[in-house]
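The complex appears here minus one protein chain, its other protein chains still in place.
The block that comes next holds chain A.
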């Protein structure tokens, strides 16, 4: 029908046509009411003469509300203008910049809102000097047009609209968030505030928003929003898309340069099938009226999806086997269990509706609709030569069986050529798209490495259901946790779970994720808060950033996950003790400690049940989760006192060690230094096995014992290669490295007796040294805040370190007698510097490092990764553009076996030339 061609006025034509049509025909069939859909050439409308009016109509859709624009007149920077991200006062700004967008659907309201990070930049003088040395200009701000902040995702039931309004009101989201006083502190309630919204409710509830919140709803087109949202999520979030076959979920890394074209299938009440060719470039090519509405409409049961998991469609569907007496129709490739006719069995049975189990009906409906959508989607993908089909919309809602069924349909009909993919934020496409439609959000150029997803304990994370408002207050979190534990058996008690397997049948008829092995919410995915950290960058020395995978251990292997689950659970009581002690052991600290333990256990249990619940899961993620969880309950540094004690003890014996080293010849010294790094790496509170050592002697005793035990060859032993690079052979002296990045691990002996002496040796050879340490505490790992003090203390007994530290600006605070300018003037030495790595985990994902580290890497020609977390759990297989040395003692039997086919306490010294 020519009528349905994307022209706003064609509806009228259609009506005329229909009138005539009805006159002509006794069989009144409303053609235009046939099916949802529009042809591919919608833009080439034949009614060109209406183009002008069309534009006007388009404008009325898009610009119905005034767009918020910043009024920059008389803007001034508030507070210290030297801060990195100073807030800007805009006294003449009249429209509030809203940080909120809504998608108000028939059943759910989805909110996306942005909150800025509290400014916690510690811009001390020391840091400034390091920056100068590294060539980081103070004009940084211009490099980061986006303010750091968090993108929150929240859902409410549409029927509980008032809760949603209360939530918005309490957080002042319609006024740009609670922090809006930064923007316009004196502003009275603003009549012009505008919120972007999409979905049918944007029309329906516009008056209510005006009345309750005094804001206008600016309605954005639904398709525009869907596409904008999908494009943003697919580009900005690393593990947004995944496949789901036979109960097995696998994340797909999408190269955002190779994203288009793709087919987006949004399954709401009806189904829209959209071909997406680029940002804002898309076409609704097809659709079907058999969608979610059909499911719920025909089903008319509460908890229909829940029901379907216990259902058996074979009681109601007519299968090939029913027709063929239990046999396959193998000639055309239909097995006996293939559905021949949905609901076909109901024709011959004597049963009435109420005689069928609701769950069977529900499953039968679900399969009918899912297959059909999968099939029509595939046929459309085929038509346009699209390989990738992304399915989204509220019908799916992370329901494993639905995804399996759609995947099977696509796989079956395409004979494996096309792939069905799903999106973790499937329900939020529209809301994200509406958010993106604000012109001034500055998120357009956002890159994957700028975003870090976190799973706060404040929001119910059992997933799939309605998310309540995130809890901000610590007390709320704790009491929520306590309530949670009361109900815990129902919600997250770890359930013995059969590992995802296959049915062996392979056909599209029996997805395995059905019935007993699937819990009601088992496949519901969690959506965390997106932390937007514009200062994060990809580590520039990675040889192939696209192929880089930080995790060495893949936790999708269920046995592996089980093992680490056990290890982390075993650690937990000790960790809680330490955490509580670090906060003075008060009652409050104990209460928080309990809440932390519960929260972390619940997270672990959730992940055991659904390893991909938070996206792709690697060991690094698991370890980081623990640190995040501690911070969530305000344990900022559980190992603070332990770290301090060990640093002091180690620093006390450092002068003796340096003396010993200085008496050795160059070759022996190098070996001893590497041995020392490996030996000192035994001091690791993250390793159960090593914690036991602490009861056996003093630090230096253990260190020496450990070093003496070093028997070469180590399990992985490239020392000779490294030695040759450092010292040369046959009298040829190789040139020293220009700059070395030393990724340090633990506090205490590890850094003081292991890495510092190695750094000193490099400095002595004329190599600039940058010590790279954590931005935030993780276990007993040394942080970038702590390293300068350690270096300063060590420098008291060592001229090499002192001069280098001065040159690197590390001694500004520690040495008051030297003038500030002297730090650079005294440049007879190459500098020793410290930078933060941008993370707070025992592992490191080199795709997301601090801009400081990225800058420091610029002239580096040697990277030394030390310790299990950074050199083994992650980055063991990482390749670098420059030389790399990976040093670690394996303090875990399983890891030793798995990674190097060795034993616990085996050592790794892996040297790799530049690639």
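Basically, a residue touches a chain if its C-beta (ideal position, glycine included) is under 8 Å from a C-beta of that chain, and two chains touch if they have at least 3 such contacts; residues count from 1.
FYI, contacts and distances are computed from a predicted model.
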{"item": "Candidate names \"Dolichol-phosphate mannosyltransferase subunit 3\", \"pantothenate kinase\", \"Replication factor A protein 2\" or \"Elongator complex protein 4\"; UniProt protein name, chain not shown", "value": "\"pantothenate kinase\""}
{"item": "Listed residues A:342, A:437, A:535 or A:892, member touching the removed chain", "value": "A:342"}
{"item": "Contact residue for the chain not shown (choose from A:208, A:252 or A:298)", "value": "A:298"}
{"item": "Contact set of chain A toward the excluded chain (per top definition)", "value": "1-11, 14-15, 18, 21, 24-27, 29-39, 42, 57-58, 61, 106, 200, 203-204, 221, 223, 268-270, 284, 286, 288-294, 296-298, 300, 316-318, 320, 322-327, 329, 331-332, 339-348, 352-353, 356, 361, 368, 371-372, 375-376, 379-380, 382-383, 413"}
